[in-house]
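Every protein chain except one is present and positioned as in the full complex.
A and B are the chain letters, set down in written order, and residue numbers restart from 1 in every chain.
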Amino acid sequence: MWTWEPIRVRLSSLITAYWADPVLTAVQILMVMIGVILVMAFYTLAERKIIGWMQSRRGPNRVNLFWVPGLGQPFADVVKLLFKEILVPGDANKVLFRVAPFLTMIPALAIWSVIPFAPQKAFANIDAGLLFILAMASLGVYGVILAGWAANSKYAFLGAMRSAAQIVAYEIAMGFAMVGVLMAAGSLNIGRIIESQHGGPLSWNWFWLFPLFVVYYIAGVAETNRAPFDVAEGESEIVAGFHVDYSGMAFALFFIAEYVNMILISALTVIFFFGGWLSPFDGYLPASSLLAQPGFFWFGLKTLVPMFGFLWLRATFPRYRYDQIMRLGWKALIPVTLVWLFVEGVLIYCHVGPWKGHI
Amino acid sequence: MMFETLLFFAFSAVLVGAAFGVILARNPVYSALLLVLCFFNSAVIWLMLDAEFLGIVLVLVYVGAVMVLFLFVVMMLDVNLEELRKGLAGYWPIAAVVAGLMVFAILDVVVVKHLGGVSLGAAPPLPADYSNTRVLGEALFTRYAYPAQIAAVILLVASIAAIVLTLRHRPGVKPQNVGEQVRVSAKDRVRLVKMAPEKRP
Partner (left out) sequence: MNAFSVAAFNSGLTLATPEIFLGLAGCGILLLDLLIGDERRHWTAALSIAALLITAVLAAGVEVSGPVTALGGMFLVDAMSQALKVVALVIVAVVFVYSIEYMRHRGILKGEYFVLGLFATLGILVLISAASLVTVYLGLELLSLCLYAMVAFDRDSGRAAESAIKFFVLGSLASGTLLYGMSIIYGVTGSLELGTIAAAVQGGLATNIGLLFGIAFLIVAIGFKFGAVPFHMWIPDVYEGSPTCVTLFVGSAPKIAAFALAMRLLVDGLGGAHVDWGQMLVVLSVLSMAVGNVVAIAQTNLKRMLGYSTISHVGYILLGILAGTSQGYQSAMFYTITYVIVAAGSFGMILLLSRHGFEADRIEDFKGLNARSPWFAGMMAIFMFSLAGLPPFIGFWAKLGVIQAVLGINAVWLAVVAVLFSVVGAFYYLRVVKMMYFDEPVDAARIDGSPLMRAVLSANALLVLLLGIAPGALLVVCAHALP
């Protein structure tokens, strides 16, 4: 006699195996996403305020929240963008035009799944986390290219082409810098990369891998199409580049993705070169003291510094010309990383530096 | 196990469908995007086989770099596939025969049992701290060091060939010489002249 019973048992076991945990995970994912988006929202405000101060202006100060002038500005922006119509140009490729913003947004958020915020606190502790980051980061370019192409506009297309060439070029330098990090850590796992840097600020990778750190940060700025590498949207030449035809929330997705990527690059810089969630007093104060404990606090605090750097760079430097960008990427950054990888290899081989016992 | 088999079939179905899409799509940009989808699905299948390094590298190299450049070129060229496709339909019987033969051949090998080829048996279970990346790295630097070096030479040759076939020194262009610019110092450009603040009476 055929019964449902075995199938039901099988299904329920499947459901418990694959879906019980995911409910919890989904909640956590949601929390991180909301957190990231909130940080992003206030980051835009911070950008306008800080650049304003650097230029002797006040910055946004009209929308009050909790009686703080300007604090409500991000929410006002969101509401404005939400209510705007999403225009699709008549000759645009309708499908790709609508898909492109998502293709930019998804990789920007997906990478957060392997970022450890505190010891053992990452969604996916995968073995090849570094590679995963590289792979996901390299996907962001699709949204840009498709947006530029689908809009069927010259400015958008030019912006997309510039951006694609720039991202592909700087990805190489960025990848090489990461190779240096993985050589130092002896692992591709993000958690292990952080743990391998324990022992105070001088054991963090920035000290021994200083050229790689500089290259990584510059490449990160270029990857996110931020000033001074923002030729992809260069207002004075091609209006707004690849997203010139987007409006409303479709534009907002590109905007959010850009800022999320900036936060991400900052977080990764901290993870790779500044010891992630490790405390700066680690190794100087006794291990039991409160200040020497690793945790999210240190991670968040450190991340703010490179985030501020992004804004500082934007307020300071004029935009690079396109050929200068390519020149810097191919002829300066990549050779620097290659040379330093060689030096690092020699250091490790000769047991100089903190990396003893790798081989 | 069953769930994984289901997943495998699901991803394979998408893979095969996307592969058909690559050759049937009317718009070359769609073809390229469907190829990206193919790569993604193959990467997932590799991940399911515990070959995580290969899976991620497939995405990193092919999706992240190679296909971007493909898209770049396809978008710039504005290829009219309809034009190119003219008369292609006449070849389908030959194509079907060749494709059928290849499928048959590969099936032959996959179903080794029927043919009595050497069966390697099921893969041994992996140890808990198995790292695909580490194992591959060790293999590449020991047993396969020689082929890895040859492959490196091939890449070198590819870049030499690309440069020699495309690099042109156009006469009459005025590129900036960064070295010269950097070497310029203030005393070459600026002359400080001492002048009295006002005319002496």
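To be clear about the criterion, a residue touches a chain if its C-beta (ideal position, glycine included) is under 8 Å from a C-beta of that chain, and two chains touch if they have at least 3 such contacts.
Keep in mind the model is a prediction, meaning the values are calculated, not measured.
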Among the chains you can see, which ones touch the chain that has been omitted? B
Among B:6, B:49 or B:102, the residue in touch with the chain that has been omitted: B:102
Among B:16, B:49 or B:150, which one is in touch with the chain left out? B:150
I need the residue numbers on chain B that touch the omitted chain, in ascending order. 102, 104-106, 108-110, 112, 115-120, 142-147, 149-151, 153-154, 156-158, 160-161, 164-165
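As a working rule, only the chains that are shown with their structure count from here on.
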Chain centre separation in whole Å, for chain B relative to chain A (CA means): 23
In the complex with chain A, residue positions of chain B that touch it: 2-3, 29, 33, 36, 52-53, 56-57, 59-60, 63-65, 68-69, 71-72, 75-76, 131-133, 178
Residue ranges of chain A touching chain B (in the complex, touch as defined): 10, 14, 17-18, 93, 96, 126-128, 131-132, 134-135, 137-139, 141-142, 145-146, 149, 157, 160-161, 164-165, 167-168, 171, 188, 327
